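So that we are looking at the same thing, I have put the structure below in structure tokens.
Shown here: the complex without one of its protein chains, the others still in place.
Coming up: chain A.
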């Protein structure tokens, strides 16, 4: 081919992730069966799958959910589903997912011009923009009015409740997956923009894609200062044994608010996202907003006991979507909340439940969901600041994740454990966004 003058592109990225060395993933011994299954159903093993394969039980559940959302029977036409995912991923400037789903969109017969921008799509799809925006950045603002506007504005642009829930689940799924993609520093696939080059390799200058996550290696600087694993474990044990001391309502609330409004610096300005992404975003300035410190105006808080996934969210999704989706989401939440290998860094046989719980509740706290039965003091004890920086960045501003942030936390932990943390963030975020929207829908149906 070279003789014929055809340039042969060369894959730029080495391995699926810019943060995790490829051999680390092989060392973890991915479950062959799951990968085979993934390959057979997708026709490729993409980087997401490869990284997730560190946690095979989660991966198979994730793939089934994604398959059900995008491929199986459902109220929305298949090109729409991909397009909605594209719209959602674009909110977080996740060019990886945008390109994955754009390809999927064209594959199932989508109109190519739609990818040129939101002005080319039907009104009905465009009307989803507000919800998409809120769902991505500030889901607590979603009210039944938003639902009402979509569900009954007469004529053809009307959404049915089933379609709407399908779209909401798709959007929330894509948003949280964007978090994962950024949080694991996934490299572009070889066929993505920035995933290949036509230049020959030169040994001195390692080719680096401008679109792969920034690769500043911050390890050396962080020789000290992280919380030692032993200390963390000790605290976990203490916290577990500690008899619940009687705290005043005030004190509990303060602890919750402190976590919620703690200022975590997340401002790393990145270069502008690629054009493919930018033209699909409306109002790109709208982002997650830190809750104001207590006092000024009480930010809305959702009580987990009043609207929970198990009691309420599931029933609604199950009622309006074809049988599997609710079931699969439920299963996925369960898998991720029970996922443990009873080890931490070099230690085996550890009950990591409190740590996982703290992580989960911290993310929900960032989204304004409060558990009456949880003492948010625990979050402060268990989550070191560098971890909070990572979690908050990933959950709220995923596009700002850098290698430095990734490497800074849990320095003695394995990569697979960091990916585990990523999974928890992703699912907690998904559930939080879903809860707010489903609550609004429930109120609308009332």
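In this text, contacts are C-beta pairs under 8 Å (C-beta built on N, C-alpha and C of every residue); 3 or more make two chains touch, one makes a residue touch a chain; residues count from 1.
In this section, contacts and distances are computed from a predicted model.
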Name under which UniProt lists the unshown chain, selected from "Fibroblast growth factor (acidic) intracellular binding protein a", "Retinal outer segment membrane protein 1b", "GATOR2 complex protein WDR24" or "GPI transamidase component PIG-T-like": "GATOR2 complex protein WDR24"
Touching the absent chain when the full complex is considered, from A:191, A:230, A:289 or A:372: A:372
Which residue of A:315, A:340 or A:416 touches the chain not shown here: A:315
Residues from chain A at the interface with the omitted partner, ascending: 36-37, 40-41, 244, 246, 248-250, 252, 303, 305-306, 310-312, 314-316, 319, 330, 372-373, 442, 445-446
